[in-house]
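All protein chains of the complex are present and in place, except for one that has been dropped.
After this line comes chain A, so read on.
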Amino acid sequence: MVRRGWRWAVVALGLAVLVALPAVFEALPADDASVAATDLRDRVLASDDVAFSGYAVSTGGLTLPVSDALTGVADLLSDQTSLRAWYRGAEDWRVDVVTTTGETGTHRDAAGTWTWDYADQRASRGDAPPLALPAAPDLLPSALGRRLLSEATDAELTRIDPARVAGVDAVGLRYTPAAEAASVSAVDIWADPTTGLPLRVVVRSADTSIPALDTRFLDLDLATPDAATTAFDPPPDADVTTDRDLTDVDLGRQERADLPATLAGLDRRTVEGVPDQIGAYGSGITVLAVSALPGRAAGSLRSQLAATPGAVVDDLGVRIAAGPLSLMVAGTSTRDGGSGTYLLAGTVTLDALATAAQQIQETDR
């Protein structure tokens, strides 16, 4: 029996070692670096000239109640997305969304982007408009980290514990938005202490412990990738098209644009690419967009939102939240003798949306 036992003991021990190895590596503490939160932010913001190549995974925790036209955006924010990236500079990079049997690649050059879709065998050319719907390259930790920190003030930043990301001892930074209307409770960013390159970004909302978005590098190489890797020439037999951007979208008849200078405590601002009819408010990660809605669109959107679980329906209109994102159709149809109808959307709380809707109605009167 003893003779029989030692062989099984060897196998069990070997199995235990193999199973424990990944957990042991994960549990090894990461080294911290002595750097102030504001200095770290400055380093992150200056990191857009750091060349790298890598593999990242983004996990979204949001379920968006959207129509078929926006499934791409909804998938990015609710699913796991695998990204391969090669970055030579702000206007020379490539990000591939990799699936088991296909991929969609975005190649940026000085004049715009090529998007290659293997499933459709289609290459499309875009001119990199200032305003666009979220796309997979925006989810890369490096791009997202810089974007989210771009308007963070000194008082909103604190240092957090370091973490090992893609084999790098990354230093941690927490951005806690100060605005009362904010629905994002914190953004945690871990960056390479030497280059400032963001390696992991976690967006948290106050109402749940599941991050609204968690994107991180799993592999990273700071060597400059080949120019041939980021360049793109459409294959000869591919379907070549031109991207539609948001300025091509018919916003319908714009009813009015005289919106207040402040809504829910957030100041109105101008954003490049945003049409005058749309009011943009807030700063940093706390933003609110307001647009008048044509009656026909308002009716169908209102009933769609009202049918969403958790929707709040009252005299002010219908409002819903998906994680830190919130959406409201405010006011009543002018045909019914009511006030004008507005669409409010942003990263603000439902209470802030209600306040904003009330303030718009008061301005209307």
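Just so it is clear, a residue touches a chain if its C-beta (ideal position, glycine included) is under 8 Å from a C-beta of that chain, and two chains touch if they have at least 3 such contacts; residues count from 1.
The working rule: contacts and distances are computed from a predicted model.
**Student:** Tell me the UniProt name of the left-out chain, picking from "succinate dehydrogenase", "(2Fe-2S)-binding protein", "ABC transporter permease" or "Cytochrome bc1 complex cytochrome b subunit".
**Tutor:** "ABC transporter permease"
**Student:** Please pick, from A:Asp154, A:Asp237 or A:Asp276, the residue that touches the omitted chain in the full complex.
**Tutor:** Looking across A:Asp154, A:Asp237 or A:Asp276, the contact with the absent chain belongs to A:Asp237.
**Student:** Of the listed residues A:Leu62, A:Leu77 or A:Ala123, which contacts the missing chain in the full complex?
**Tutor:** A:Ala123
**Student:** Give me the chain A residues in contact with the hidden chain, please.
**Tutor:** Residues 3-4, 7-8, 10-11, 14-15, 18, 55, 80, 84, 96, 98-103, 105, 116, 118-121, 123, 218-219, 229, 232, 234-238 of chain A touch the chain absent from view.
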